[in-house]
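Take a look at the structure below.
Heads up, one of the protein chains got dropped from this complex, but the rest are sitting where they should.
By written order: A, B and C. Residues from 1 in each chain.
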Amino acid sequence: MATETKVKKIGMIQALNMALHEAMSTDENVIVFGEDVADPEEGGIVGVTKGLSTKFGELRCRSTPISEQAIVGAAIGAAIMGMKPVAEIMLMNFTTVAMDMIVNHAAKLRFMSGGQTHVPLVIRTATGAGLSVGGQHADYYEAWFAHTPGIKVVMASTPAEAYGLLLSAIDDPDPVIFVENTLLYFTQGEPPEAGKRIPLGVANVVRAGTDATLVCYGSHVAPSLAAAQKLEAEGISVEVIDLRTIAPWDKKTVLASVAKTGRAVVTHEAVKPFGVGAEISSVIHEELFDQLQAPVQRVGAPYCPVPYSKPLEVAFMQGADAIEAAIRRTLQSRVAA
Amino acid sequence: MATETKVKKIGMIQALNMALHEAMSTDENVIVFGEDVADPEEGGIVGVTKGLSTKFGELRCRSTPISEQAIVGAAIGAAIMGMKPVAEIMLMNFTTVAMDMIVNHAAKLRFMSGGQTHVPLVIRTATGAGLSVGGQHADYYEAWFAHTPGIKVVMASTPAEAYGLLLSAIDDPDPVIFVENTLLYFTQGEPPEAGKRIPLGVANVVRAGTDATLVCYGSHVAPSLAAAQKLEAEGISVEVIDLRTIAPWDKKTVLASVAKTGRAVVTHEAVKPFGVGAEISSVIHEELFDQLQAPVQRVGAPYCPVPYSKPLEVAFMQGADAIEAAIRRTLQSRVAA
Amino acid sequence: MSSTKEPDRAILVEMYRKMTLIKQNDEKSRAIILTGKIPMVYYSPRGQECIPAAVSVNLTTEDNICTIYRGTHDMLAKGVPLKDLWAELAGRATGTCKGKGGPMHITHPASGVLVTTGIVGSSLPIANGVALASQIRGDGRVAVAYFGDGASNIGAFHEALNMAAIWKLPVIFVCQNNLYGEHTKYEKTTAAKQIADRAASYQMPGVRVDGNDPVAMYHAAKTAIDRARAGEGPTLIEAMTYRFYGHVFGDADKYMDADEKKAAMAADPVPRYRQWLIDNGHASADELTAMEAQIDAELTEAIEAAIAAPWPEVSELRKDVFAQEIAA
Partner (left out) sequence: MSSTKEPDRAILVEMYRKMTLIKQNDEKSRAIILTGKIPMVYYSPRGQECIPAAVSVNLTTEDNICTIYRGTHDMLAKGVPLKDLWAELAGRATGTCKGKGGPMHITHPASGVLVTTGIVGSSLPIANGVALASQIRGDGRVAVAYFGDGASNIGAFHEALNMAAIWKLPVIFVCQNNLYGEHTKYEKTTAAKQIADRAASYQMPGVRVDGNDPVAMYHAAKTAIDRARAGEGPTLIEAMTYRFYGHVFGDADKYMDADEKKAAMAADPVPRYRQWLIDNGHASADELTAMEAQIDAELTEAIEAAIAAPWPEVSELRKDVFAQEIAA
C-alpha cells in the first residue's frame, strides 16, 4: 500500500507493546496484569504484553486467574493507592462480568469521595467483528461507557495513534477504557515518535474537506478515508475526523467542521441504534440546526448480535460502501436554503 | 390531586403485586425469584412480591442467595425450558454484576441458536434518584439495554400501566427488562382492569396536542404532563407521548406526532449524554428534517454520578421546569420556513 | 483402567464409539481448517474424549448439557447429528443454528445440547436454571454443566454451586481439568489444591477422578447423575485430563511443558482404551476397526455435505433477534 520505502512500518501489536515498555520503564508505578499477560513466551493471547514480565519482573507484570471482577478490583485498589495499573480484559464482551467494578466503582469513586480518592487505571480490551468468532466475542460497548460519567473511552485507528493514546491514557488521572480492534491488530503503520503522547479529548482531522464532515473512530477510520478518497474523484471533498476519545468527545472540532461543511455523517462499527453516533448526531443537530444542509446520517451495524456465518458477518459489518452511501445521502437531500 | 371520589386508587407496589398474582394464578410456568422475595411477612424489600410464596409455595416463589449472576442464569435456563421466570434484581445498579448473563446470554441465545431456543424471562428491577441513596443505587441503564439487540426494555408510568405492561412482559416470548421507579412506588393511580394487558412496543399518547411533541417514559411522564398543563394556560398545546417500551420503541407513533407538530422534546431521568434521548432525537431529525421547525431538544440528568446531598440531588433531577424550558426552546428557535 | 465394577459391554463399547467419534472428528477438524475450506476458530478437545463419553452414556436425550467453546466432544458425546453440526461449523443455512451461532454456540435441543457459551463460567448458572425447571416440574431430568479448571476461579462458578446446593438442584458440575487456562498453568491461578475441594464450601460432594479412565469416569458420573435424579442434589466432579493441541488451534503452545505434553500424548486415552477393550474381551479388533471406518465415512460425508450446503440469506440478520422479525 505504501509508496515510500524509507520508513520501516510497525504493526499495531508492536506499537501497543512499545507503549507499555515505555510506560513501565519511565514510571515504576505502572503495573500490568490480566489473563496470560506474563506468559514470557507469547505475552498474552496476541502478544501485546510480550517481554514485560521478563524485563520488569512478575511483581509488576503478572498473569491473573480468570476473574475479571478481581482483576478490575485489584486495579481500582492499586490505583487509589497511587499506582498506575494497566489491566487487560481480554475481550470487550468480558467487561460484562466486571461491569460493577468499572461502572459503580472505578467511574464513581472520585465523585463519591468528593475528590479525596481517584482511580488512574487503564483497562485495555479488544473487540471487533470480522474474525468469525460469533456473538460473544465482538461486541462494542463504548456507548455504555460514554453514558457513564467518570470514565473515559479511547479508541485508536493506527499503530502510532495507539502508541500515543495509550501513553496518555496511562498518564491520565482518571479511569480510561482503551479499546483495541482485533482486525487492526494485523495492520501496519508509520512508527510513532518515542515517548510522544497524543492528548486525550482531542480529535484528529485526518483529512481536510469542505463538502461534508465524516466523524469516525477506531476500525472505521480506514474505510472512512477510503470512502472520502473515492468521492474526491467526483469532486466531492470530505473532511474526516478521527474522534480518538469517545468520552469525553471533542465537540469543538466536530462542530467547527460541520459549521463549515453543513453536512455530516457519523460512523462506527457498533450497532447503530442507541450507539455513539446518536449522541453526536443529536448534538450536531441541536447546535447547528440552521447551518445544516441535510440531516446528519449515521452508519452502524444492524440491530442483531454479531453473526458467525461469513456472508452474514460481511453484511453485518458496514464498510466504505455504506459510508459512501451515507455521505451521498447528505449531499442529495439538500434543503432549499 | 384527583377530583373524582368514586374509584378507589391503588398504589404502584400493589399494582405490580396484583400483576404477579394474576400471572402466577393463570400460568403455572410463571415463577418468581430474587433476594428476599419469598419473605412471607413483607415480600421483598418494598413488598412487590408479598403473599406469593404463601399462595404459590416456595417452589414457585423463592428467595435467592445474593448472587445476581446465579439469579439471572437460573432464569435463563428455566426460560429455555419453557418456564416464565420473573427474576428480581433489587436495584438496577446491581444488574451490573449480572451483565454477562443478561447481555451475552439472555439477549443472544435466540439468535445464536438460530431460533431453536428462546428466553422468555422478565427481569424486574428498580431505580431512581430522589431518595438520597447516593451514587450506587439510582442509575439508569435503559440506554445500554436498548443498544443490546435481543432484549426489550419497559418502563411504566402509573400503577395501571405497570400492571398491564408487566403482564405483557411476562407473556412475551423474548427477554424483557422491566424497570420500576422507586419514587413512583409511592404514587397512587386508577386501578387496572383485571387481566388487561398493555401491548409492548406501543406508545401511549397521554395528552393530545398540536404545537410540540414531548416524548417521555417512566418517572418523567408526570412532570411532562405538568409542564404541558402549565403551557396550556399560555395557549401552547403539547402532545405528550409515554413510550412505555424503550426498546423496541414505537417510532411510528412518535414520528406521526412530530410530523404534525414540527417540534419535539425527549426527556428522561437518565444522564443526558448518550442516553435514550439521543437515539430518539437522531431518528426524528433523520426522518423529519424538513418538517422540523426547530431542533429536537433533550432533557436528562447532568453528566455526573447521582449525588447524595439534597440540594445536589435536586439539581441533578430534571423536572417539570426543565421540561418546560426545553419546550420553550423548541418554540423560540423557529426557523424561517 | 480402574478396577471398580465394570459397566455392561454395550456401554463400554458405546463409550469407545463416542471417544472415537470425538478423536476422528478432531483430526478431521484440524485437517479441514488447514485446507482453508472451513476456516473456523477451533478449540481442540483432543485428549479429553473420555469425560463426556462416560457422562453421556448415563444420560438420556431428555437430559440436557450446557457446554463451552471447547465443547465439540461434549456435543458429539451427547449425540448432535454430524451433518447439522458440520453445517453449523461451516456457517451454512442447514447448520444447527442456521449458521448464525458457529462453533462457540452450537445448540441442538433435540439431542440435549441446550447452550454452548464462549464466556468462561457461564455454563454453570444456566445449567442451574435448566435443572430448576426439572425440579419444579418433577420430570426427573438432570442437567450437566461442563467447564474448565480455569473457570473454577470466576464468580459465576461460586454463585452457581452455592445456589445449586442450597436448592438441591438436579445438576452435575463437570470440571474438565486439563491443567491450563489458555497460556497459564493451574498452579499460577488456582489457590485450591484440587478443584474438587471447593465443593466443601457448599456441603456438596466433590469428586476428583481420572477423566481419562473410562470406567472410573463412568462410575463418578453415574453416582452423581443418580444422585441428582433421586433429588439429592448436585455434585462437583473434577475430571483430570489434558489438552493435546494447546488452547486454540494454531497457537504455538510454547508455554506448555514439552515433557508433560509428550507424556500425556503417549498415554492417549483413546488407543489405550481400545487396547483395554480388546485385551479384556469386550470387543474384537475387527469390530472396532469396522466401527472406526464407519465413523470415518459418516464424518467425511457430513463435512462434504457441509461444504456443499447453501449459505444463509442476509435477511437472517433480521430474524431470531426477537420472535417477531425486525422490519427491513
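Here is the rule we go by: contacts are C-beta pairs under 8 Å (C-beta built on N, C-alpha and C of every residue); 3 or more make two chains touch, one makes a residue touch a chain.
All values derive from a computational prediction rather than experimental measurement.
One chain is not depicted; across the entire complex it touches A, B, C. Among A:T117, A:T210 or A:Q229, only A:T117 touches the chain that is left out of the view. If you put the hidden chain back, the residue from C:L12, C:V115, C:A145 or C:M204 that touches it is C:M204.
Within the set A:I31, A:L52, A:V240 or A:I284, the residue that contacts the chain not displayed is A:I31. Only one residue from A:E22, A:D100, A:E142 or A:D211 touches the chain missing from this view: A:D100.
In the full complex, subunit C touches the omitted chain through residues 153-159, 161-162, 165-166, 188-193, 197-198, 200-204. In the full complex, subunit A touches the hidden chain at residues 31, 59-60, 62, 64-65, 67-70, 72-83, 85, 97, 100-101, 104-105, 109-118, 149-150, 152, 173-174, 248. The chain not displayed touches subunit B at residues 35-36, 39, 41-42, 44-45, 63-69, 93-94, 96-97, 131-137, 302-305, 307-312, 315-316.
Here is the rule we use: only the chains that are shown with their structure count from here on.
Centre-to-centre, using mean CA coordinates, subunit B is 40 Å away from subunit C. Annotation: 36 Å between the Cα-based centres of subunit A and subunit C.
Across the assembly, subunit C contributes residues 95, 97-101, 105, 117-119, 155-156, 321 that each touch 2 or more other chains. Shared contact sites, meaning residues of subunit A that touch two or more other chains, fall at 69, 93-94, 96-97, 134-136, 303-305, 307.
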